[in-house]
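Presenting chain A:
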Amino acid sequence: MNVIKYPDILLDSLENGHMIIDENYTVSYWNRWLAINTQIDKEDIIGKNLEDFYPDINYKVLHRKIKTALTIGTPTFYDTNSSKKFISINRNKVTTSSLQLMQQQVTISPYIISENKVMISIYDISELFETKLLIKKEMNKVNKLNEKLEAEKEIIDKNIMIMKTSVNGIIKDVSSFFCDSFNIDRDEILGQNISIFKLDDVSDVIYKELWTTIKNKKSWNGELKYITSKGQAKWFQSRVMPILDIHGEVHEFNAVYHDITNEKLLAELYITDSLTKLYNRAHFDETINLIVKNQRKADSEFILVLVDIDNFKVINDTYGHQVGDEALISVANTLKSSLRDNDLVARWGGEEFVIMLKDTTINEAKVIVEKIRANIENSIINNDIKLTASFGFTKYILGEDSKEIFKRVDDALYEAKEAGRNRAVLK
Partner candidate 1 sequence: MNLQFNEDQIDALREFMNVSIGAATASMANLLDAFGTMHIPKIEICNSDELADKIQNSIDIRSMYFVIKQLFTGKFGGECMFVISEDSSINLGRHLYDIENPSFDEVNDAVIELTNILTSTIVSRLTQELNTQVQFFVPSLQFLDAASIVSEEDVGEYSKIIIISTILDFKDKQIKGNVYILTKDEAIASLRGLIDRKIEEIYG
Partner candidate 2 sequence: MKILVVDDSKIARMSVIKSLKVVHPDAELIQATNGLEAVESYKKERPDVVFLDLTMPVMDGYEALKKIKEIDKEAQVIVVSADIQSEAKLRVLVAGAKNMYPKPINVEIMVQIFEQDILL
(Lines give C-alpha, C1' and ligand atoms only; values in the text may rest on other atoms or scores of the structure.)
Protein backbone atom coordinates (compact mmCIF):
# COMPACT_ATOMS: atom_id res chain seq x y z
CA MET A 1 0.00 0.00 0.00
CA ASN A 2 1.23 3.47 -0.86
CA VAL A 3 1.63 5.74 2.10
CA ILE A 4 1.27 9.46 1.49
CA LYS A 5 4.73 10.85 2.18
CA TYR A 6 3.87 14.44 2.95
CA PRO A 7 0.38 14.64 4.51
CA ASP A 8 1.18 18.18 5.71
CA ILE A 9 1.54 19.42 2.15
CA LEU A 10 -1.73 17.75 1.28
CA LEU A 11 -3.61 19.38 4.15
CA ASP A 12 -1.90 22.72 3.54
CA SER A 13 -3.00 22.77 -0.05
CA LEU A 14 -6.68 22.37 0.84
CA GLU A 15 -8.91 25.40 0.56
CA ASN A 16 -10.43 24.94 3.95
CA GLY A 17 -9.30 25.00 7.53
CA HIS A 18 -8.24 21.87 9.38
CA MET A 19 -7.09 21.58 12.95
CA ILE A 20 -6.58 18.62 15.22
CA ILE A 21 -7.40 19.01 18.89
CA ASP A 22 -8.00 16.67 21.78
CA GLU A 23 -10.83 16.72 24.29
CA ASN A 24 -8.92 19.27 26.39
CA TYR A 25 -8.69 21.52 23.30
CA THR A 26 -4.92 21.23 22.97
CA VAL A 27 -4.06 21.95 19.36
CA SER A 28 -1.81 19.40 17.66
CA TYR A 29 -2.30 20.45 14.05
CA TRP A 30 -3.10 23.77 12.34
CA ASN A 31 -3.06 23.92 8.54
CA ARG A 32 -1.91 26.74 6.28
CA TRP A 33 -5.44 27.94 5.47
CA LEU A 34 -6.06 28.51 9.19
CA ALA A 35 -2.72 30.24 9.63
CA ILE A 36 -3.45 32.65 6.79
CA ASN A 37 -7.06 33.32 7.66
CA THR A 38 -6.60 33.69 11.41
CA GLN A 39 -3.15 35.33 11.32
CA ILE A 40 -2.07 32.80 13.92
CA ASP A 41 1.00 30.84 12.91
CA LYS A 42 1.28 27.11 13.31
CA GLU A 43 4.31 27.54 15.58
CA ASP A 44 2.40 29.85 17.89
CA ILE A 45 -0.62 27.62 18.47
CA ILE A 46 0.49 23.98 18.25
CA GLY A 47 0.82 22.53 21.72
CA LYS A 48 -1.26 25.37 23.15
CA ASN A 49 -4.88 25.44 24.17
CA LEU A 50 -7.51 26.69 21.76
CA GLU A 51 -9.28 28.39 24.69
CA ASP A 52 -6.37 30.83 25.04
CA PHE A 53 -6.88 32.03 21.47
CA TYR A 54 -10.65 31.75 21.18
CA PRO A 55 -12.26 32.20 24.59
CA ASP A 56 -15.69 32.97 23.06
CA ILE A 57 -16.37 29.47 21.74
CA ASN A 58 -19.03 27.64 23.78
CA TYR A 59 -16.72 24.92 25.07
CA LYS A 60 -19.49 23.00 26.77
CA VAL A 61 -21.12 22.46 23.39
CA LEU A 62 -17.80 21.81 21.68
CA HIS A 63 -16.89 19.25 24.30
CA ARG A 64 -20.15 17.43 23.78
CA LYS A 65 -19.63 17.40 20.03
CA ILE A 66 -16.10 16.05 20.41
CA LYS A 67 -17.40 13.36 22.73
CA THR A 68 -20.14 12.53 20.24
CA ALA A 69 -17.70 12.22 17.35
CA LEU A 70 -15.38 10.03 19.41
CA THR A 71 -18.13 7.85 20.85
CA ILE A 72 -20.19 7.24 17.73
CA GLY A 73 -17.25 7.38 15.36
CA THR A 74 -19.01 9.59 12.84
CA PRO A 75 -18.70 13.32 12.07
CA THR A 76 -20.79 15.87 13.97
CA PHE A 77 -21.77 19.26 12.66
CA TYR A 78 -22.60 22.79 13.74
CA ASP A 79 -25.69 24.51 12.36
CA THR A 80 -24.56 26.08 9.09
CA ASN A 81 -27.12 28.88 9.31
CA SER A 82 -26.01 30.07 12.69
CA SER A 83 -25.03 33.71 13.04
CA LYS A 84 -22.59 32.64 15.75
CA LYS A 85 -19.20 31.91 14.29
CA PHE A 86 -17.01 29.09 15.47
CA ILE A 87 -13.94 31.26 15.10
CA SER A 88 -14.45 34.68 13.60
CA ILE A 89 -12.68 35.41 10.33
CA ASN A 90 -13.10 38.75 8.57
CA ARG A 91 -14.15 38.82 4.96
CA ASN A 92 -12.42 41.18 2.58
CA LYS A 93 -15.11 41.25 -0.03
CA VAL A 94 -15.76 44.87 -0.98
CA THR A 95 -18.54 44.73 -3.56
CA THR A 96 -21.11 43.21 -1.24
CA SER A 97 -21.30 43.93 2.42
CA SER A 98 -24.08 41.65 3.62
CA LEU A 99 -21.56 39.41 5.39
CA GLN A 100 -18.76 40.99 7.42
CA LEU A 101 -17.59 37.67 8.82
CA MET A 102 -16.99 34.40 7.06
CA GLN A 103 -19.99 32.07 7.24
CA GLN A 104 -18.64 28.67 8.19
CA GLN A 105 -19.57 25.08 7.98
CA VAL A 106 -17.86 23.26 10.82
CA THR A 107 -17.45 19.50 10.89
CA ILE A 108 -15.92 17.62 13.77
CA SER A 109 -14.64 14.24 12.68
CA PRO A 110 -13.03 11.53 14.79
CA TYR A 111 -9.28 11.54 14.15
CA ILE A 112 -7.53 9.15 16.53
CA ILE A 113 -10.19 7.82 18.85
CA SER A 114 -7.75 6.14 21.25
CA GLU A 115 -6.02 9.49 21.82
CA ASN A 116 -9.32 11.35 22.04
CA LYS A 117 -8.34 13.48 19.07
CA VAL A 118 -10.70 15.00 16.54
CA MET A 119 -10.19 16.96 13.37
CA ILE A 120 -12.15 20.17 13.11
CA SER A 121 -12.72 21.20 9.50
CA ILE A 122 -13.89 24.69 8.60
CA TYR A 123 -15.38 25.35 5.18
CA ASP A 124 -16.07 28.84 3.87
CA ILE A 125 -19.71 28.84 2.79
CA SER A 126 -20.09 32.64 2.68
CA GLU A 127 -20.87 32.71 -1.03
CA LEU A 128 -23.56 30.09 -0.61
CA PHE A 129 -24.91 31.86 2.43
CA GLU A 130 -24.95 35.21 0.64
CA THR A 131 -26.83 33.64 -2.22
CA LYS A 132 -29.31 32.23 0.27
CA LEU A 133 -29.75 35.66 1.85
CA LEU A 134 -30.15 37.21 -1.58
CA ILE A 135 -32.78 34.67 -2.59
CA LYS A 136 -34.61 35.29 0.67
CA LYS A 137 -34.52 39.03 0.04
CA GLU A 138 -35.73 38.61 -3.53
CA MET A 139 -38.43 36.21 -2.40
CA ASN A 140 -39.69 38.80 0.06
CA LYS A 141 -39.83 41.33 -2.76
CA VAL A 142 -41.64 38.87 -4.99
CA ASN A 143 -44.11 38.08 -2.23
CA LYS A 144 -44.78 41.76 -1.61
CA LEU A 145 -45.25 42.36 -5.32
CA ASN A 146 -47.54 39.39 -5.54
CA GLU A 147 -49.64 40.69 -2.67
CA LYS A 148 -49.90 44.06 -4.39
CA LEU A 149 -50.67 42.39 -7.68
CA GLU A 150 -53.37 40.25 -6.08
CA ALA A 151 -54.92 43.33 -4.51
CA GLU A 152 -54.85 45.17 -7.82
CA LYS A 153 -56.16 42.16 -9.64
CA GLU A 154 -59.08 42.12 -7.24
CA ILE A 155 -59.78 45.79 -7.85
CA ILE A 156 -59.72 45.20 -11.60
CA ASP A 157 -61.84 42.09 -11.29
CA LYS A 158 -64.46 43.87 -9.21
CA ASN A 159 -64.59 47.13 -11.17
CA ILE A 160 -63.77 46.50 -14.79
CA MET A 161 -65.60 44.37 -17.33
CA ILE A 162 -63.11 42.10 -19.00
CA MET A 163 -63.61 39.10 -21.24
CA LYS A 164 -61.13 36.71 -22.77
CA THR A 165 -62.19 34.63 -25.72
CA SER A 166 -60.53 32.10 -27.95
CA VAL A 167 -59.84 32.90 -31.59
CA ASN A 168 -63.25 31.56 -32.57
CA GLY A 169 -65.15 33.52 -29.95
CA ILE A 170 -65.47 30.92 -27.19
CA ILE A 171 -65.52 32.66 -23.81
CA LYS A 172 -62.50 31.61 -21.75
CA ASP A 173 -62.69 34.01 -18.82
CA VAL A 174 -64.67 36.99 -17.55
CA SER A 175 -64.21 39.34 -14.60
CA SER A 176 -66.60 39.36 -11.65
CA PHE A 177 -67.79 42.81 -12.67
CA PHE A 178 -68.69 41.50 -16.12
CA CYS A 179 -70.82 38.80 -14.50
CA ASP A 180 -72.49 41.36 -12.23
CA SER A 181 -73.26 43.68 -15.14
CA PHE A 182 -74.67 40.89 -17.27
CA ASN A 183 -76.41 39.31 -14.32
CA ILE A 184 -74.91 35.97 -15.08
CA ASP A 185 -72.90 33.24 -13.36
CA ARG A 186 -69.33 32.86 -14.45
CA ASP A 187 -69.69 29.10 -14.83
CA GLU A 188 -72.74 29.55 -17.01
CA ILE A 189 -70.94 31.43 -19.76
CA LEU A 190 -67.48 29.92 -19.80
CA GLY A 191 -67.22 27.80 -22.92
CA GLN A 192 -70.15 29.57 -24.62
CA ASN A 193 -69.83 31.57 -27.80
CA ILE A 194 -69.69 35.35 -27.51
CA SER A 195 -72.70 35.51 -29.89
CA ILE A 196 -75.05 34.72 -26.97
CA PHE A 197 -74.86 38.42 -26.11
CA LYS A 198 -75.60 39.60 -29.64
CA LEU A 199 -78.87 41.41 -30.32
CA ASP A 200 -80.81 40.56 -33.47
CA ASP A 201 -81.71 44.14 -34.28
CA VAL A 202 -78.11 45.33 -34.46
CA SER A 203 -76.76 45.35 -37.96
CA ASP A 204 -74.09 42.84 -38.86
CA VAL A 205 -71.98 45.58 -40.41
CA ILE A 206 -70.44 46.52 -37.09
CA TYR A 207 -69.61 42.93 -36.09
CA LYS A 208 -68.05 42.30 -39.48
CA GLU A 209 -65.90 45.38 -39.10
CA LEU A 210 -64.92 44.25 -35.58
CA TRP A 211 -63.90 40.75 -36.68
CA THR A 212 -62.01 41.98 -39.72
CA THR A 213 -60.04 44.40 -37.56
CA ILE A 214 -59.06 42.00 -34.81
CA LYS A 215 -58.33 39.10 -37.15
CA ASN A 216 -55.87 41.49 -38.82
CA LYS A 217 -54.13 41.70 -35.43
CA LYS A 218 -55.35 45.22 -34.71
CA SER A 219 -57.33 46.53 -31.76
CA TRP A 220 -60.91 47.58 -32.35
CA ASN A 221 -62.64 50.40 -30.52
CA GLY A 222 -66.32 51.07 -30.79
CA GLU A 223 -69.76 50.83 -29.30
CA LEU A 224 -71.47 47.47 -29.02
CA LYS A 225 -75.00 46.68 -28.00
CA TYR A 226 -75.32 43.46 -25.99
CA ILE A 227 -78.18 41.75 -24.26
CA THR A 228 -77.97 40.71 -20.60
CA SER A 229 -79.39 37.53 -19.10
CA LYS A 230 -82.46 39.53 -18.07
CA GLY A 231 -83.13 40.46 -21.69
CA GLN A 232 -82.07 44.03 -21.14
CA ALA A 233 -80.15 45.73 -23.96
CA LYS A 234 -77.03 47.58 -22.90
CA TRP A 235 -74.51 49.69 -24.73
CA PHE A 236 -70.81 49.25 -24.19
CA GLN A 237 -67.86 51.31 -25.17
CA SER A 238 -65.64 48.41 -26.14
CA ARG A 239 -62.01 47.78 -26.85
CA VAL A 240 -61.15 44.39 -28.28
CA MET A 241 -57.49 43.46 -28.47
CA PRO A 242 -55.99 40.46 -30.20
CA ILE A 243 -53.33 38.71 -28.08
CA LEU A 244 -50.54 37.22 -30.13
CA ASP A 245 -48.56 34.10 -29.31
CA ILE A 246 -44.79 33.84 -29.66
CA HIS A 247 -45.14 33.10 -33.38
CA GLY A 248 -47.07 36.33 -33.85
CA GLU A 249 -50.38 34.53 -34.42
CA VAL A 250 -53.60 35.54 -32.71
CA HIS A 251 -54.30 33.06 -29.94
CA GLU A 252 -56.96 34.88 -27.96
CA PHE A 253 -58.90 38.10 -27.71
CA ASN A 254 -59.19 40.33 -24.68
CA ALA A 255 -62.06 42.75 -24.48
CA VAL A 256 -62.64 45.57 -22.04
CA TYR A 257 -66.13 47.04 -21.81
CA HIS A 258 -67.53 50.17 -20.31
CA ASP A 259 -71.28 50.46 -19.83
CA ILE A 260 -72.51 53.58 -21.67
CA THR A 261 -76.21 52.65 -21.75
CA ASN A 262 -77.25 55.74 -19.78
CA GLU A 263 -75.19 58.13 -21.86
CA LYS A 264 -76.52 56.45 -24.94
CA LEU A 265 -80.14 56.87 -23.81
CA LEU A 266 -79.60 60.54 -23.02
CA ALA A 267 -77.94 61.15 -26.36
CA GLU A 268 -80.75 59.38 -28.17
CA LEU A 269 -83.31 61.42 -26.32
CA TYR A 270 -81.51 64.55 -27.42
CA ILE A 271 -81.60 63.68 -31.12
CA THR A 272 -84.97 61.96 -31.30
CA ASP A 273 -88.37 63.40 -32.13
CA SER A 274 -90.45 62.48 -29.13
CA LEU A 275 -93.64 61.73 -31.08
CA THR A 276 -92.45 59.78 -34.11
CA LYS A 277 -89.19 58.41 -32.63
CA LEU A 278 -87.47 59.51 -35.82
CA TYR A 279 -84.43 61.75 -35.55
CA ASN A 280 -85.27 65.38 -34.89
CA ARG A 281 -84.51 68.35 -37.12
CA ALA A 282 -81.50 69.37 -35.05
CA HIS A 283 -79.81 66.02 -35.61
CA PHE A 284 -80.56 66.06 -39.32
CA ASP A 285 -79.20 69.60 -39.62
CA GLU A 286 -76.07 68.63 -37.79
CA THR A 287 -75.53 65.61 -40.03
CA ILE A 288 -76.06 67.44 -43.30
CA ASN A 289 -73.97 70.42 -42.18
CA LEU A 290 -71.13 68.07 -41.32
CA ILE A 291 -71.26 66.50 -44.78
CA VAL A 292 -71.39 69.87 -46.49
CA LYS A 293 -68.53 71.13 -44.40
CA ASN A 294 -66.28 68.09 -44.93
CA GLN A 295 -67.01 67.75 -48.66
CA ARG A 296 -65.99 64.10 -48.65
CA LYS A 297 -66.88 62.46 -51.91
CA ALA A 298 -68.07 59.26 -50.26
CA ASP A 299 -70.63 61.15 -48.15
CA SER A 300 -71.70 63.53 -50.88
CA GLU A 301 -73.45 61.09 -53.18
CA PHE A 302 -76.83 61.58 -51.53
CA ILE A 303 -80.35 62.52 -52.51
CA LEU A 304 -82.36 64.83 -50.29
CA VAL A 305 -86.09 64.12 -50.10
CA LEU A 306 -88.68 66.39 -48.51
CA VAL A 307 -92.05 64.80 -47.67
CA ASP A 308 -95.23 66.64 -46.77
CA ILE A 309 -98.51 64.92 -45.85
CA ASP A 310 -101.30 66.17 -48.09
CA ASN A 311 -104.15 68.06 -46.45
CA PHE A 312 -103.00 67.23 -42.97
CA LYS A 313 -104.91 70.15 -41.48
CA VAL A 314 -108.19 68.50 -42.59
CA ILE A 315 -107.36 65.32 -40.62
CA ASN A 316 -106.57 67.34 -37.52
CA ASP A 317 -109.74 69.38 -37.84
CA THR A 318 -111.97 66.37 -38.63
CA TYR A 319 -110.66 63.69 -36.26
CA GLY A 320 -108.86 65.70 -33.63
CA HIS A 321 -105.21 66.05 -32.65
CA GLN A 322 -104.90 62.53 -31.25
CA VAL A 323 -105.71 60.94 -34.58
CA GLY A 324 -103.48 63.53 -36.21
CA ASP A 325 -100.61 62.34 -34.03
CA GLU A 326 -101.39 58.73 -34.92
CA ALA A 327 -101.24 59.66 -38.58
CA LEU A 328 -97.81 61.23 -38.09
CA ILE A 329 -96.53 58.12 -36.29
CA SER A 330 -97.94 55.89 -39.01
CA VAL A 331 -96.27 57.86 -41.77
CA ALA A 332 -93.02 57.89 -39.81
CA ASN A 333 -93.13 54.09 -39.51
CA THR A 334 -93.94 53.69 -43.17
CA LEU A 335 -90.98 55.89 -44.06
CA LYS A 336 -88.63 53.95 -41.82
CA SER A 337 -89.72 50.56 -43.09
CA SER A 338 -89.47 51.67 -46.70
CA LEU A 339 -85.86 52.81 -46.34
CA ARG A 340 -82.55 51.05 -46.11
CA ASP A 341 -80.57 50.71 -42.85
CA ASN A 342 -78.14 53.51 -43.51
CA ASP A 343 -80.61 56.05 -44.93
CA LEU A 344 -81.37 58.91 -42.58
CA VAL A 345 -84.92 60.06 -41.89
CA ALA A 346 -86.05 62.86 -39.57
CA ARG A 347 -89.17 64.80 -38.69
CA TRP A 348 -88.62 68.20 -40.21
CA GLY A 349 -91.48 69.91 -38.39
CA GLY A 350 -95.31 69.73 -38.41
CA GLU A 351 -96.31 67.22 -41.06
CA GLU A 352 -93.02 67.48 -42.94
CA PHE A 353 -90.27 64.82 -43.03
CA VAL A 354 -86.82 64.86 -44.50
CA ILE A 355 -84.83 61.94 -45.87
CA MET A 356 -81.23 61.52 -46.88
CA LEU A 357 -80.79 58.63 -49.29
CA LYS A 358 -77.13 57.79 -48.99
CA ASP A 359 -74.90 56.71 -51.84
CA THR A 360 -77.81 56.81 -54.28
CA THR A 361 -78.18 57.71 -57.97
CA ILE A 362 -81.12 59.76 -59.32
CA ASN A 363 -82.56 56.71 -61.02
CA GLU A 364 -82.44 54.67 -57.83
CA ALA A 365 -83.96 57.59 -55.94
CA LYS A 366 -86.87 57.75 -58.34
CA VAL A 367 -87.70 54.10 -57.60
CA ILE A 368 -87.34 54.53 -53.83
CA VAL A 369 -89.42 57.69 -53.64
CA GLU A 370 -92.14 56.12 -55.75
CA LYS A 371 -92.16 53.10 -53.45
CA ILE A 372 -92.56 55.34 -50.39
CA ARG A 373 -95.29 57.32 -52.02
CA ALA A 374 -97.18 54.14 -52.87
CA ASN A 375 -96.66 52.69 -49.38
CA ILE A 376 -98.15 55.81 -47.78
CA GLU A 377 -101.04 55.85 -50.17
CA ASN A 378 -101.78 52.19 -49.44
CA SER A 379 -101.64 52.36 -45.66
CA ILE A 380 -104.80 52.78 -43.62
CA ILE A 381 -104.80 54.83 -40.42
CA ASN A 382 -107.26 54.34 -37.60
CA ASN A 383 -109.14 51.67 -39.65
CA ASP A 384 -110.61 53.98 -42.30
CA ILE A 385 -108.44 57.02 -42.90
CA LYS A 386 -106.31 57.12 -46.00
CA LEU A 387 -103.51 59.59 -46.68
CA THR A 388 -101.24 60.74 -49.39
CA ALA A 389 -98.04 62.74 -49.38
CA SER A 390 -96.13 64.94 -51.77
CA PHE A 391 -92.38 64.66 -52.43
CA GLY A 392 -89.65 66.91 -53.62
CA PHE A 393 -86.19 65.44 -54.18
CA THR A 394 -82.85 66.50 -55.48
CA LYS A 395 -79.28 65.35 -55.75
CA TYR A 396 -76.59 67.12 -53.76
CA ILE A 397 -74.12 68.96 -55.91
CA LEU A 398 -70.58 68.92 -54.59
CA GLY A 399 -69.53 72.33 -53.28
CA GLU A 400 -72.96 73.79 -52.54
CA ASP A 401 -74.07 74.66 -49.03
CA SER A 402 -77.12 73.27 -47.25
CA LYS A 403 -79.22 76.38 -47.91
CA GLU A 404 -78.85 75.89 -51.66
CA ILE A 405 -79.92 72.24 -51.68
CA PHE A 406 -82.80 72.93 -49.28
CA LYS A 407 -83.99 75.79 -51.51
CA ARG A 408 -84.04 73.40 -54.47
CA VAL A 409 -85.85 70.59 -52.67
CA ASP A 410 -88.36 73.08 -51.27
CA ASP A 411 -89.08 74.29 -54.76
CA ALA A 412 -89.52 70.70 -55.96
CA LEU A 413 -92.02 69.99 -53.17
CA TYR A 414 -93.88 73.19 -53.94
CA GLU A 415 -94.16 72.10 -57.56
CA ALA A 416 -95.49 68.68 -56.50
CA LYS A 417 -98.17 70.34 -54.38
CA GLU A 418 -99.08 72.74 -57.16
CA ALA A 419 -99.31 69.87 -59.62
CA GLY A 420 -102.05 68.23 -57.54
CA ARG A 421 -100.32 66.48 -54.60
CA ASN A 422 -99.62 62.73 -54.11
CA ARG A 423 -96.70 62.91 -56.41
CA ALA A 424 -92.95 63.45 -56.49
CA VAL A 425 -90.97 66.12 -58.32
CA LEU A 426 -87.27 65.89 -59.02
CA LYS A 427 -85.25 69.08 -59.30
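Behind the choice of candidates: all candidates are chains of the complex that A comes from, given by their letters.
Following the convention adopted for this analysis, a residue touches a chain if its C-beta (ideal position, glycine included) is under 8 Å from a C-beta of that chain, and two chains touch if they have at least 3 such contacts; residues count from 1.
Every value quoted in this text rests on a predicted model; they were computed, and no experiment measured them.
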_Taking the stated C-beta criterion, I'd like to know which one of 1 or 2 contacts chain A in the complex._
1
*Enumerate the contact residues on chain A facing candidate 1 in the complex.*
58, 60-61, 64-65, 67-68, 71-84, 105, 107
